[in-house]
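Note that one protein chain of the assembly has been removed; the remaining protein chains are unaltered in position.
Moving on to chain A:
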Amino acid sequence: IPESGHKYYLQFSTEDYRTGEDAGNCLATVLFPKKKSRPVVSIKCSHTKDQKKIQEEDNKIYQWIRHQSKPITANNIPDSYGNIEPALEPVWALAVAGSSSIMWEKSTETLGYFLAQVKSVRQWMRKDDFIEFDYTVLLHEMPTQEIISCHMRLTWLPGQPLKVKHFCAPQGPGAEPGSGAESGSAAGPSAEKGASF
């Protein structure tokens, strides 16, 4: 759009991260303004998954984590051979949801991300009902092919948006011009997606 920037019109389908089941379709527009500010997104999705079922699954995970006798800690999820211990799947699932918030904030018109691995995770016990984890996640950046290490503090209570604070290690001289250290809290609208996670 002359003078304004680039606008993209998207139609895409979504699927459950774990099972690959169809999870609905979305229509979106994304405007990257000419001046390097954050893109403007409008999006509408159809949800094929039953809200109640989502709540049930969320609660199952929540209860499982709450009933652990010790704070959960782990490294390398998945491991070098792609294995995820079944007991750690909920922790990985939370990392996927939380990292998507980091990717949301970091992605640009020319840079995209995938979650490569959870390098480490440590649970912080809280006196209230919230669950809290400290993560180090590795993001695979495209097209630079770099692996970016991000520290992520995640807080969750089922039925509420996932709260994510992150800090990604600044890239060396090989980085894109204009990148810098970011810390962000994603308690805003983007976290609503995390509500039924």
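Definition applied: a residue touches a chain if its C-beta (ideal position, glycine included) is under 8 Å from a C-beta of that chain, and two chains touch if they have at least 3 such contacts; residues count from 1.
Definition applied: contacts and distances are computed from a predicted model.
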item: Chain not present in the shown complex, as UniProt names it (candidates "Carboxypeptidase O", "Calcium and integrin binding 1 (calmyrin)", "Cell growth regulator with EF-hand domain 1" or "AP-2 complex subunit alpha"); value: "Carboxypeptidase O"
item: Option from A:29, A:55, A:120 or A:144 whose C-beta touches the chain left out; value: A:144
item: Selected from A:13, A:68, A:83 or A:108 as touching the chain missing from the view; value: A:83
item: Touching residues on chain A - with respect to the absent chain; value: 17, 78-84, 114-117, 138, 140, 142-147, 172-174
